[in-house]
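Omission of a single protein chain aside, the complex is shown with its protein chains in their original locations.
So that you can tell them apart, the chains are marked A, B and C in the order they are listed, and the count of residues begins at 1 in each.
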Amino acid sequence: MSDKDMADANMMPERGVSRRAFIKGVIAAGAAVSSTAYLFRAPIFGQPGAPGAVERLITLNVNGQMRRVDVMKQETLAMTLRYKLGLTGTKLGCDRSECGACTVLIDDVPHYSCSILTHSVRGRKVVTIEGLAGADGTLHPVQQGVVEEQGFQCAFCMPGFVMAAVGFLKVNPNPTRAELAHGVSGNLCRCQDYDKILTAFMRGAEILRRA
Amino acid sequence: MAVIHDMMPAFELFQPTSIADTLTLLGRYRGDAWVMAGGLDSFDWLKDRIKRPRYVVDIGGVAELKGIRASGAGLEIGAGTTLTEVVRHPVVKEKFGILLEAAEAAASPQIRNQGTIGGNVSQDTRCWYYRAGWSCYRAGGNICYADTPTAINREHAIFDADRCVAVSPSDTAPALIALDAKMVIRNLEGERVVDAENYFIGPGIDITRMNILQPGDLLTAIRIPDTWAGAQFYFEKIADRKVWDFPLVNVASAMVANQSAIQRIRLALNGVAAHPKRLVEVEAAVTGKPRNEQTAEMAGRLAIAGAQPLQHNGYKLPLVKNLVKRAIRGVEGSWTS
Amino acid sequence: MDFLTWGRSPWGEWILTHVSWDLLWASIFAGVVFLVAHASYMVLSAHRKREAHEADALERSLPGLPERIPKHSLAARLFHWIMAVAMFVLLLTAFLPIVGIRFPWVQWHWMAGLLLTASILFHIVHATFWLDFWSIWVGPKDIPEFKAEVLREFGHDVPGPKPGKYPLGNRLYHTVIVVAGLLVVATGLVMMKRVHTPFFTRNPYLFGDATWGVTYVLHGTAGVALVGLVIAHVYFAVRPEKWWITKGMIVGWITRRQYLEHHEPSRWAIARSSASPNRPGPAV
Partner (left out) sequence: MAEYKLIGKNYTTPDLVAKVTGKAKYAEDYRAEGMLFCKLLLSPMPHARVRNIDAREALAMPGVKAILTADELPPPPPPPAPPPGQPAVTQPPNENALTNEPVYQGEPILAVAAVDETTAADAIERIVLDLEPLPFAVDPLDSLRPNGPNARLEGNTYINRELKSLKWTEKDFSDATDGRLPMGEAPDTFSIGDLEAGFKQADLVLDETFLTQSTTHHPLETRTAMATWQNGKLHLYCSTQSTVQTVGNVARWVGIKPEDVVLISEFTGGGFGSKIPGSQTMAIPALLSKKTGQPVMMRISREEEHYIGRARAGVQARARVGFRKDGRITAIDVFTIQDSGPYGAQGDYRNVGIMASLAFQPMAMRWRGVTVLTNTPPRAPQRAPGGQQMNGIFDPIVSKAARKLGIDQVEIRRVNAPSGKATFGPPDPKTGKQGYVTSAFVREALDKGAELFGWEAKKQYSGKRRGSKARGIGVSVSPFNAGSTGFDGLLIIRPDGMLQVQSGVGNLGTHSVIDVTRVAAEMLDMPWDRCEVQFGNTSKHLPWTCVSAGSQTTHAMTRANYAAAMDAKKKLQEIAAKDLGGRAEDYDIGNQRVFRKGSPGSGLTFAQAARRAIQLGGVYDGHELPKDINAFTTRSATALAGTGLMGVARDNYPHDGNTLSHVVAFAEVEVDVETGALRIVEYATVADVGTVLHPHSLSGQVFGGSMLGIGHAISQRWLYDRQYGMPLAKRFHYNGPPTILDAPANVKFAALNIADPETPVGARGVGESPVGAGYAAILTALADALGDDVFRRTPVTPDLILASLELGHGSHDALTTNV
């Protein structure tokens, strides 16, 4: 760490776990080997004590695990997932809530993870594409439907699409094809194989209902 | 200084959990504070590094701002209520279907899951010159890039342009105006309630803002009186794509009519001016008239009186005309297959 | 305090956008300071005009002077007041929004601007052909008067030329207002091309960014200058010892007495009812 980093580190509020130890932990865990640099950024306008002031060191509930992570104030969930927690299944397609590739479930509701601050999901349940399949590798019914129908082409949009579908089916488990299309309409596919995507999801919904 | 439109610059973040705390923060930082609800409008500005607030006040965690509750004779919708919650609310569906339609017409499912109704009405214009960070009137400069001989202004204003020709992009705003909704605004001094139609302001009044919120103000709730509950509603949005896109024009109307005549009506458009436009003259003209083709035709003609099209948005005149006609007489005919 | 405001062109180049509105406050401040200073000074110093006996003598030497000395033709007065109205509308529409009183001002502003332009054009023509064009200008010929005025201001009761038709201050003011007025009108007219008017299609690309920048700065500078000038003008117009001048601008004439007390008949000759051989000579 550079002197500046040390200084920043010392500026950090110490909460339970020592920040330095925490960082070592993260690195050891390999969750963020790529971008530990992210960790060493200080807030530029400190306002300690103000109502609603946020700490950088937070705990996230991601795919059922409690993950401690150091998050910049302006950091989006997509960036935290991809660069701090090593969950690269969530894709960045536009970073402007215009394509849906970064869709994840927050408390079972589909959100664009590129357009929500990581600090906003503290104490909420985040599920990414990596969290869908069972520990033994059994696929989620929606994933199974995709596999059976050979859905998607380049599949860069797929994780977001699948999460949107899973979220929608929680609300409407027995949709018509049109309803399903409406439910996943917040996701863009540039291979534009939309017809097969719907077929795959309809199959997934069917498997889900049987399960 | 070179320009880059990626990665949000650092800011100090506040996530208050009460309106009181929020107002304290807004009072403390005034113009330096950036209020963020769903954040879907904010993030564009911040990631493009065009707006550079020092303090971001994220009101997403303020429970008092969420939820839909009965209030006297009507509904009170917290400004922080998501569009999805509005769409799914039984009373909205039962009494104010037009608001459901308008909310559902907005953006995409994920955006409706996060975007709030307060944010939807208070969001900034999407004029692409302005959003690209060009230093136009609205951005504090002294030029409008969208109204020049070579400008691309298909999306821009046909009414009430004053130097700036940007339009309000909100889908729910005209519905709220048609429902005669009231906007509840609070600041450290107290609370004030304004009619929805007076919440929005054009460039003539203030060319840098689209609503009356001043630094320190917070839109806390939207009240919908029962005045128009269960009326005959009409909402239609015309956009390029069926998802994401903002309206080229949308129309919302609430009408009470019997066989013989239209007894009362409220009618509003958006996508035609920097503020959603209530068509008071049309309302007056059709009240008491039978609900038929002639009345609709007259309403349509009246609706575009005084419109000033730009080079590329002349189509908005027939579009407004036809949409207002449809609001009066409905859509004719359709295909079964 | 910044005097200029800068913006960025879409290409990221720095471009001049306007004068800083801080200048408005500066101008108002200057105007107020001047009138306070002048007022307090006037309290101390008596206003100098011809002593009664001098005026009597002069009056005797100039028999046949009418009771009412015509000063401003109706046309001249109309112009002055129309211009005054236009000027007030312009300043209010320009500066009220800046001080926070917001309303749709642009249309009123350019309309008043056109009125001002029209009235000025009329005035130029009118003054050139129907008025004593040079009577309002200042030049070398005024130096003696200037000396005398200054000395008188400092309490020396010196002989010396009295003003002709227009007092020196008047004429100096006119000169300044001409410069500021023409500047603001000229720039204002081209700026109309940048807003929506019935006259032509809006085209902000008429000039390059730099030219526009200068135009805005000139318009703004002249504009704020006019604020101060108008303050001073109104101040003098309402000062008691100058009231007779203001009245003249309203009714069009001044009394013979005022004529003799304040003006130099040799420099502002008035036709007399009965011709007299002896021409008016200098006061003694």
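Assume a residue touches a chain if its C-beta (ideal position, glycine included) is under 8 Å from a C-beta of that chain, and two chains touch if they have at least 3 such contacts.
It should be emphasised that the depicted structure is a prediction, and the values quoted were computed from it without experimental measurement.
In the full complex, the chain left out of view touches A, B, C.
For chain B, the residues touching the absent chain in the complete assembly are 1-10, 49, 128-129, 132, 145, 148, 150-152, 154, 236, 238, 240-245, 248, 312-319, 322-323, 325-326, 331-335, 337. Although one chain is not displayed, its contacts with chain A can still be listed: residues 2, 4, 33-35, 37-38, 40-41, 72, 74, 82, 86-96, 98-99, 101, 128-130, 132-133, 139, 143, 146-150, 152-159, 162, 178, 181-182, 184-185, 187-198.
Contacts to the hidden chain, counted on chain C, fall at residues 9-12, 205.
Quick note on the criterion: only the chains that are shown with their structure count from here on.
The touch graph of the protein chains shown is a line.
Chains joined by the most contact pairs: A-B. One simple way to say how far apart two chains are is to compare their mean CA positions; for chain A and chain C this gives 70 Å. Within chain C, no positions touching two or more other chains are listed. Chain B has no residue in contact with two or more other chains.
Chain B contributes residues 6, 8-18, 21-22, 24-25, 28, 39-40, 43-44, 46-47, 54-58, 60-61, 84, 107-111, 113-114, 242-244 to its touches with chain A in the complex. On the side of chain B, the complex with chain C involves touching residues 1-3, 132, 134-135, 140-145, 147-150, 161-163, 202, 204-206, 308. Those residues of chain C whose C-beta lies close enough to touch chain B in the complex are 7-10, 12, 17-18, 102-107, 194-196, 201-205, 212, 216.
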